[in-house]
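Here the complex is missing a single protein chain, while all its other protein chains stay put.
Moving on, here comes subunit A:
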Amino acid sequence: MTSQWPLWEVFVRAKRGLSHIHVGSLHAPDAAMAVRNARDVYTRRGEGVSIWVVPSDQITASSPDEKDAFFDPAGDKVYRHPTFYEVPAEAKHL
């Protein structure tokens, strides 16, 4: 048996003005075939105007084991949100 084709992550831009969004993955022998397969697998009903494919093993992700510690620094900084600030009602457009 031959080894399995590499895995690619597929990102689709639904329409101009929107960013590419991850829609799933697929196997393909190379990048060109991955784009073609992605068209057939993920855009059979006009779901996209542009496709990116990325080799799955090229993605570096944050570790789920340390997710709490990793994202903690943002947790206690409520002053980064506009609603933290109290302003008089008569001050408009703030």
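As a working rule, contacts are C-beta pairs under 8 Å (C-beta built on N, C-alpha and C of every residue); 3 or more make two chains touch, one makes a residue touch a chain; residues count from 1.
The rule we apply is simple: contacts and distances are computed from a predicted model.
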{"item": "\"ABC transporter permease\", \"Menaquinol-cytochrome-c reductase cytochrome b:c subunit\", \"1,2-phenylacetyl-CoA epoxidase subunit A\" or \"Thiamine biosynthesis protein ThiS\" - which is the UniProt name of the missing chain", "value": "\"1,2-phenylacetyl-CoA epoxidase subunit A\""}
{"item": "Positions on subunit A contacted by the hidden chain, ascending", "value": "1-5, 7, 24-27, 29-30, 33, 40-41, 44-45, 61, 63-65"}
